[in-house]
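For reference, the structure I am asking about is given below.
For this depiction, one protein chain was excluded, whereas all remaining protein chains were kept in their positions.
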Amino acid sequence: MINWFRLSSPVSFYPIAGAWSYAFAVLAALLAGVGLVVALWIAPTDATQGDAYRIIFIHVPTAWMAMFIYVVMAGWSALALGFNTRLSAMMAQALAPTGALMAALALWTGAFWGRPTWGTYWAWDARMTSTLILLFLYLGVIALRSAIEDPRRADRACAVLAIVGAVNVPIIYFSVQWWNTLHQGSSISLTAAPKMAMTMLAGILIMTAAAWCYAISVVLARVQSIIVERERGAGWLESLIDWRAEGTT
Amino acid sequence: MLDFLAMGGYAWYVWMAYGAVALVVAVEIAAVRARRRRAFDELRMSLEPPSANALARAKDAR
Partner (left out) sequence: MSDVDASPSTAIVWALARDVRVALRSKGELGVQLLFYVIVVSLFPLATSPSRELLATLGPGVLWTTALLASLLSLPRLFAADFGDGTLEQMALSPRPLAALVSGKIAAHWLTTGLPVVVMAPLLGAQYALVAPVLGTLTLSLLLGTPILSLLGAVGAALTLGARGGGSLLALLVLPLYAPVLIFGAGAVDAVRAGLSATPHLSLLGAGLLIALVAVPFAVAAAVRIALD
């Protein structure tokens, strides 16, 4: 029976984060290796979109992760406010940069997919516009964190902001979809996939799993740094330092 | 090989997209590593270095 509350102390969590970060990094590399082979070689060239469609294998994972990470960040934020645990807030803090980068990549890859396929880099379709606003929400949380001096106050303020944002994301998505269908006539989703062959679906799933493992690995590594930064007063940190070496443990 | 890089004429789009992902992944990993290094450096500076005896003992323990 796992004592979850023991796990919520930075002391106990630190080594676990390190071990899992390494494990997920290896897993991510393996999955990405297989996924890229499928994406760039095995999957057949599409009849209508040519080889440009191969961008779907990185666009879908990044777009999905951008959304998913925000929900997870809001979840940790809710835990931080509800249980007042430092570690939950640190996890939310660690998730934001990765989520923002995923959102930015989703926009970039979407633009480079859009240009050859539909003639334009940016076309204000519902999903891309919502992803853009999602990026702004991420940047807001990151900006608020750096604008507040006291770390605990920043934890709580960013938690409130993340939750308010999470509640708004479905509303924003719905309103942008509404706006888009009105102005485009039909509901063409500019990021609609070509007809899914099994290979394509497999490739997308593998790359999404790779992205997921990568995100977990990076976020856990980042939270370790955050723990070291913020727990400086605590005595247990000293045991981590290898005084003989110049580098870190 | 050249056919592969050409991506059926869509080379610019495909490689700009995949290239960006590769770049961001590399930069993010480097940034997390750098943050870790900085965190430990600051930690080291904020603590009293161990006495000469402790250092010698640690060296022997290796």
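Note that the chains are named A and B in the order they appear, and that numbering of residues resets to 1 at the start of each chain.
Quick note on the criterion: contacts are C-beta pairs under 8 Å (C-beta built on N, C-alpha and C of every residue); 3 or more make two chains touch, one makes a residue touch a chain.
Bear in mind that the values here come from a model prediction, so they are computed numbers and not experimental data.
One chain is not displayed; in the complete assembly it touches the shown chains A. Among A:Val11, A:Ala78 or A:Ile133, only A:Ile133 touches the chain left out of the display.
When the missing chain is restored to the complex, the residue among A:Ala17, A:Leu161 or A:Leu237 that touches it is A:Leu161. Interface note for the absent chain: among A:Ile172, A:Leu205 or A:Ile241, the touching residue is A:Ile172.
In the full complex, subunit A touches the hidden chain at residues 133, 136-137, 139-140, 143-144, 147-148, 150, 152-153, 156-157, 160-161, 164-165, 168, 171-172, 174-176, 178-179, 182.
The rule is short, and it goes like this: only the chains that are shown with their structure count from here on.
Work out the mean CA point of subunit A and of subunit B, and you get 18 Å between them.
Residues 40-41, 45, 50-52, 54-55, 58-59, 62, 97-98, 101, 104-105, 108-109, 112-113, 115-116, 214, 218, 221-222, 224-225, 228-229, 232, 237-238, 240-241, 243-244, 247-249 of subunit A are the ones that touch subunit B when the two sit in their complex.
Residues 4, 7-10, 13-14, 16-18, 20-21, 24-25, 28-29, 32, 35-40, 42-44, 46-47, 49-50, 55, 58-59, 62 of subunit B touch subunit A in their complex.
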